[in-house]
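Report on the following structure.
Every protein chain of the complex appears in place save one, which is left out.
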Amino acid sequence: MQRIGVFVCHCGTNIAATVDVKTVAETLGKEPGVVISQDYQYMCSESGQNLVKDAIKEHNLTGIVICSCSPRMHENTFRKAAAAAGLNPYLVEIANIREQCSWIHKEIATATEKAVILGRAAIAKVHLNAPLTAGESPVVKKALVIGGGIAGIQTALDIAEAGFDVDIVEKNPTIGGKMAQIDKTFPTLDCAACILTPKMVEASQNERITIRSFSEVTDVKGFVGNFTVKIKKKARYVDETKCTGCGLCTEKCPMKKVPNEFNMGLDNRSAVYIPFAQAVPKVATIDPNYCMMLKTGKCGVCSKVCSVGAINYKQQDEIIEEKYGAIIVATGFNPISLDKYDEFAYGQSPDVVTSLELERLMNAAGPNGGTLLRPSDKTHPHTIVFVQCVGSRCDDSKGKPYCSKICCMYTAKHAMLIREKYPDTEVYVFYIDVRTPGKNFDEFYRRAVEQYNVHYIKGMVGKVTPKSDGKIDVQASDLLANEQLHINADMVVLAAAIEPDKTARPLATMLTTQMDTNDFFTEAHPKLRPVESATAGIFLSGACQGPKDIPETVAQASAAAAKAIGLLCKNSITCNPCVAHSNELMCNGCSSCEKVCPYGAITYIDKEFRMPDRTTKVRRVASVNPAVCQGCGACTVACPSGAMDLNGFSNSQIMAEVDAICK
Amino acid sequence: MQVNDNKEFQPLIVAFCCNWCSYAGADLSGTNRLNYPTNVKIIRVPCSCRVNPMFILRAFQKGADGVILCGCHPGDCHYTSGNYFTRRRMTLLFSMLDFLGIERDRTRVEWVSAAEGAKFAATMNEFTEAVKKLGPNRRLEDLRCRKQ
Amino acid sequence: MQEAMINKAKQLLADGTVSRVIGWKRGEFAYDITPAVFETAEELEKDFVFDDFTSANVSKYLVKESKKEGKVLVFLKPCDTYSLNQLTKEHRVDRDNIYVVGIPGGPKLDIEKIKAKGITGITSVKNDNFTLKIETLYGEETMPFYEAVLDKCASCKSKKHVTYDELIGEDGDTLESNRFDMVEQLENMTSQERYDFWRSELSKCIRCNACRNVCPACTCENCVFDNPASGIDNKAPADSFEENMFHIIRAFHVAGRCTDCGECSRVCPQHIPLHLLNRKFIKDINSLYGEYQAGADTTSRAPLTDYTADDCEASIVHERGVE
Partner (left out) sequence: MNKNLKEQVLRSSGVNVLKCMRCGKCSGTCPSYDEMEYHPHQFVYMVEKGDIETLMKSPSIYKCLTCFACVERCPRNVEPAKVVEAVRLAAVRQQDGNHLSPDMIPEMLDDDLPQQAIVTALRKYAK
């Protein structure tokens, strides 16, 4: 026999002014199973809670109903109070008679009547509540960082610093990411390589960090604390353990006409290559699309010159399986393709470049050794036009609807650097708005205007036309002067919008994390949980979550690391007990539930059943992993036989509520 | 069905609200003191996809005059995809009820976010009015459950 | 055809490919055909029958039979192969343990339609150039063949076998069928008319469960209506609500899984057009979420376990016009 206690809160006058709490307590006291029904001024207060605790002990209650504010407010408070008094916390139900009754209704009679009905529904439900115990699942004390840019490196370093093993999976032959390609950083103008490469080295030398370069995540199974990840180690045809990075093979390789990705295709590399001098790991990689030996079987020069015998043309892709407790996504960004923007003539003239290409053109390790020359004729440009917001803030199918955030600042940086180094160059920046929120950012932009005399013109460029004399006509309107301009430029630099890396979308599917329509990972809460994904155990670091500059990326990377460390510190995690479970006797094994589960929490097992005639029968039945299930209940409706049910919100509990309300 | 003094028909509305968006939206309309009729009684479910057609039929059987299901906006589901399944299930279920000649205004799905307290109240006002116009549920009731 | 099937079955039994055969055998009357399992050549010779009345879809028997020792031979008409595929997809049968011989489909005959002409004492029937010649105890009667065809065959959707290990005869194609005509006709009625129509139909329901028991999509280990814990269990419809409830929930449970084999209506002793409920779901699914034929393959996602971000809203039901 159930012994239920009902506690009606006045909430000062919040409830008591419109709901006759005495009548509610009295009426509910007559409900079957209710042994005590009380009202009190503030149930959530210390003395209110004590009232509940005492009643549980004194009346040996098997369930309690609190008629008070929203369960979103104090459900946990009363669960804790119940637990303190020795009652299972899941035997507590809340009837929301404040937000959903006293605050919205004015007439005391009807509000009181409704409060009674809501109380009855809660009593009907609590009759069927079962004590639930949160399960525990162990935590593998190792993290996986996907992406080896500055975000991934920083996250890995922080986690390793805290004493946990961490793997970095990077799809390229070296870590470093976009920051390695950048020349100088705003607003301090310090050299990117000077601050990044020490971090890369630190990562490679840290004994807790394993760098898995030239590798990709191909499969993720499991759940928070216990992910099983398959990593494809792509064949680089060079034995990493033997290669010393001497670079002799790259010098001797006869195939030298391969577009160099690191320099944005502005110069060439050899078929066997090391992306850049400071690459980590500093190991050569053979590009199978260009290597003569791999394509035709004739050559083998690199193998002959390698003194340590590191070249291995027979190397195969390898699949490694590892277990991790936490996964941090740091897949970063790329500039968008500008193919659809005919009006800017990118692709028609080599002298129309993107900002990232300009970084390489100006970089000392770039194709021109740091001297800014036009790609077409290697002459010094005298007039340079920067176009802002190319593909950003677009409402059309060509671009992105968001602001790419970093372009205003890096363009100011470019303009300033050019004016500094080549004072004879005129620099125009066509902008829509100049957005510089950030420490020392606006000061930086003002310096470009005031100190370096960069011409900022408000107005979007309408058309870029390469001319036969090698110059480029830039047509734009100056909105403030109200005139249309034609600038005879030598170079045009487009601030292309940035977008998440293409690998992010399939990765999100593997991780069962959410993405927005732009393929940025969605954080668990936009304000309060900005570095966690909604899927437990998956954290977000850097530009994969939204456009970010370097300081913001590093800040988020460390924040993600802190969250991951918080998880890895635990020996086990407590699971939400309100999860689905399958009644194996009724389960048909039809797989409907598995198809609707967003977390992959349902698997199938072949289970032996003893039949009435003492034979055994093996049947395929669903099995829910309680550590993975988040308790949405999608499976319970997909299940035709009703074998699947949800703890805390069972079919019978909800129907009991329906019945109580409709009585 | 409730009877009040002026004898006007007072429908009984059962509202299933998902815990993360719509229930919070209902709370918000309370916090903002936005009135909606007492006819509406809310049942909290973790996600709109928890609502089994059986619950809806059960409500009608026991005397509800209208059933409304509220969930997060498509794309905002706390559980990623729950409300997408809800949308398909309820579209088909409502279409079937319509096919059987049950008044289509007795059932509704509405997406209400945690920030849309005003929308929640407005929706409930509107829905209650619509059901009021239809009168008591007769086509899908269990006579044994009819109240005098 | 019957001869060829018996020979095929005997051959497969003899060479050990299969250890039993699912087919049909005759009951007391010529038209009284029932599914049966045969284990020997003698049984086949004696009882196996295939004629204009062998309309039963035997795929559901495979749920049990395919899990027994030894392979089972089954003769499937085109429409039955869809059911088998659906069962395979839902892991309800062990496809590796089944040897499917595809046989030509109907049209099969509806004995009720013949009896409705006042013809009794039927001993055999013969389709003679679309005239049905009926031998009775009282002499020969005739009627137009198509007037005696089963409803489910009259709106046949496919003559194509979607799964088989071997065929007897030619394979056909999927057909343009008129199967949604009646659904459409109902949709065009007023709500009140529809209500009256279904009330007059569903109030005939005696809850014999024939529809559920014959349905190849209703293979639950334990049906919700038999489960006291489900909250909706009931054995007999005590009231109009329960008549509705049973059929709505049953149709919903098979929505997206029903292959439209039409067996529910064929076996209903009260002649309730239950297939219309399933077809309504199929029609809605086709028009709202794209053409989908349950059982056409064994891998596709069923419409109710799938979604797209831009599916229509449920309010589409309300927008279909106001009466």
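Read from first to last, the chains carry the letters A, B and C; within each, the first residue is number 1.
One rule holds in what follows: a residue touches a chain if its C-beta (ideal position, glycine included) is under 8 Å from a C-beta of that chain, and two chains touch if they have at least 3 such contacts.
Given the structure is predicted, the values throughout are model-derived calculations rather than measurements.
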item	value
Shown chains touched by the chain that is not drawn here	A
Residue, one of A:Ala134, A:Ile320 or A:Cys394, that touches the chain absent here	A:Cys394
Residue of A:Ala345, A:Ala476 or A:Ala638 in touch with the missing chain, whole complex considered	A:Ala476
Contacting the left-out chain in the complete assembly, out of A:Lys57, A:Lys256, A:Lys463 or A:Lys502	A:Lys463
Positions on chain A contacted by the hidden chain, ascending	343, 389, 393-396, 398-399, 432, 458-463, 475-477, 479, 482, 484
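Here is the rule we go by: only the chains that are shown with their structure count from here on.
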item	value
A-B compared against A-C, more contacting pairs	A-B
Centre-of-Cα separation between chain C and chain A, whole angstrom	49
Multi-partner residues of chain A (each touching 2 or more other chains)	596, 638, 651, 655
Set of chain C residues in contact with two or more other chains	224, 230-231, 304-306
Complex contact set, residues of chain A against chain B	70-72, 96, 98-101, 103-107, 110-111, 113-114, 117-118, 121, 512, 514, 517, 534, 578, 596, 598, 630-634, 636-638, 646, 648-649, 651, 654-655, 657-659, 661-663
In the complex, chain C residues that touch chain B	183, 186-187, 191-199, 224, 230-232, 238-242, 244-245, 248-249, 251-252, 255, 277, 280-281, 284-285, 288-289, 303-309, 311-318, 320
Residues of chain B touching chain C in the complex	53-54, 57-58, 60-61, 74-75, 81, 84-85, 87-105, 108-109, 139-144
